[in-house]
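Note that one protein chain of the assembly has been removed; the remaining protein chains are unaltered in position.
This part shows chain A:
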Amino acid sequence: MFKGISASAGIAIGKALIYKSQKFNIEKANIDDVDGEIDQLKHSIDATILQLEKVKAEAERKMGLDKAAIFEAHIMILMDPEFINDIKNKIIKEKVCSPYAANEVIKSFISIFEAMEDDYLRERASDIKDVGKRLLNNLLGRETIDLSKLSEEVVLVAHDLTPSDTATMNLEKVLGFITEIGGSTSHTAIMARNLEVPAIVGVNNITMMVKDGDTIVFDGQEGIGYRNPDMHIMEEYSVKKKYFELKRRELFRLKDQATYSKDKRKVELGCNIGTPRDVKMALKNGAEGIGLYRTEFLFMNRSNMPTEEEQFQAYKEVLEEMEGKPVIIRTLDIGGDKELPYLNLPKEANPFLGYRAIRISLNQPEIFKVQLRALLRSSLYGNLKIMYPMISSVEEVRAANEILEDVKRELKEKSIEYSNQIEIGIMIEIPAAAVIGDLLIKEVDFFSIGTNDLIQYSTAVDRLNEGVSYLYEPFHPAVLRLIKLIIDYAHADGKWVGMCGEMAGDLNIIPILLGLGLDEFSMNASAILPARKLIAELSYLEMKKLAEETLILSTSKEIRNFIAENLKK
């Protein structure tokens, strides 16, 4: 049996695939048969090109011509006369084996590119690494695990999954994830919930315990699983799986209904998305809007800034698919735990307190303006709301709005149309912003509470640090009081408040949020229907009273128990 942190509910039963970043231990072997070695090189290059042609075709189908073009460049590197001749010459002159010769040449090219002045070209070193890895695998007769073309259904077992791993993964074949690191709000966990794939994170040494092809069963909700289980456990889990799916189907009856409390207070349930392809999942789960579209994924996993046109297409796609339902698009929120190599941001001691999000946008308006232009142009295709992240002061909102006005003027001069009904909002995730909510609300149309960072900043707990994560506590009285403050400030000015952090979809907390008067809850697709069902069973007036009583309690434990007891009644 193995245990970890519950990351995404559901039961997975399937064969394990261990996904490791591959390391090469290439020894320098002397050879006599130079021709044989060169033949092997040729064969391996051909095989690699063939694989890349397939990856490219797959990428074209799934991500569009544009994203696939990079594989064309990869193929060209392999056909490059300079590259091939360097390897050949090394084999001939030094009488060394082809993997060693290839590795040396790859390394020398990597160091040439890494030494370049141009940021973009320095990044190309990673393309050469990528191609080199593939070629070396072929030379060594090993397989390159390519998550975009998994052919069998698997339970993926990894030390960690990067955003680019999950972005390129062939989801139809992934039954579940298990990773060694991460907590319930880590990237992998959030992604897994979005995709409705069962997942457990933080399972120590799982990549050592499990072998490829082992049978794995696990329960993502409980955070428990088994390797090669006996008949009884197998049976138990297949029953659990059926039950889970049945419950899910029941919930789907609520899909096309609006969200009302028992005493008919209407709230809105939105969905958090990262890419246009998540919209399908949002609608399938009955989202009444997009409460948070994280645009940073458009900027990640690539080596240069997305153009205005690329951004415009993505925003337009989401707006069109949502057919007039509200779509809150957050401007670039990079920095912190999300890096962009081509921005060349310096390493920081405290990235979460550093140069990130709106701070970058205001300091590098040339990036911000491109995004705003794309957003404004897309506004004709649906109900767009723009939201700025990481606001800590009134000055920042004003500065951002001024840039927005500049861009609007520029568009007008060029007679480019945009909607004049775009609401502007800000994320409230810094305690300072919560405290001056009465001042901030005058500058905008709405607030959206980002609870992951609000909890982290107000309790001074790094949510990614496993050593202190036990202090990361949504039921901390300070957190609940801040939320009340934010909602009251907005309502006093006649404006609405949403929430787009993990708390908004937590069934244990929703009753209090409803009672505090939250207007919009935005969550992962899979949380929407259970939330709608719960809210329909709750009375707003009762929850309002419950919230008031909760806010005078001293500890998070008392709060938790008090809510649980009252809801049982």
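Here is the rule we go by: contacts are C-beta pairs under 8 Å (C-beta built on N, C-alpha and C of every residue); 3 or more make two chains touch, one makes a residue touch a chain; residues count from 1.
The rule is simple: contacts and distances are computed from a predicted model.
Visitor: Have a look at "Sarcosine oxidase subunit alpha", "ABC-2 type transport system permease protein", "Polysulfide reductase, NrfD" or "Phosphocarrier protein HPr" and point out the UniProt protein name belonging to the hidden chain.
Guide: Its record in UniProt gives the absent chain the protein name "Phosphocarrier protein HPr".
Visitor: Tell me which residue among A:F109, A:Y457, A:F475 or A:Y540 touches the hidden chain in the full complex.
Guide: Final answer for the missing-chain contact: A:F109.
Visitor: From the list A:L121, A:I181 or A:V394, pick the residue that touches the absent chain.
Guide: Answer from the full complex: A:L121 touches the omitted chain.
Visitor: Which is it among A:F2, A:Y19 or A:F83 that touches the chain not included here?
Guide: A:F83
Visitor: Write the list of chain A residues that the hidden chain touches.
Guide: Against the left-out chain, chain A lists 69-70, 72-73, 76-77, 80-83, 109, 112-113, 116-118, 120-121, 124, 127-128, 303-304.
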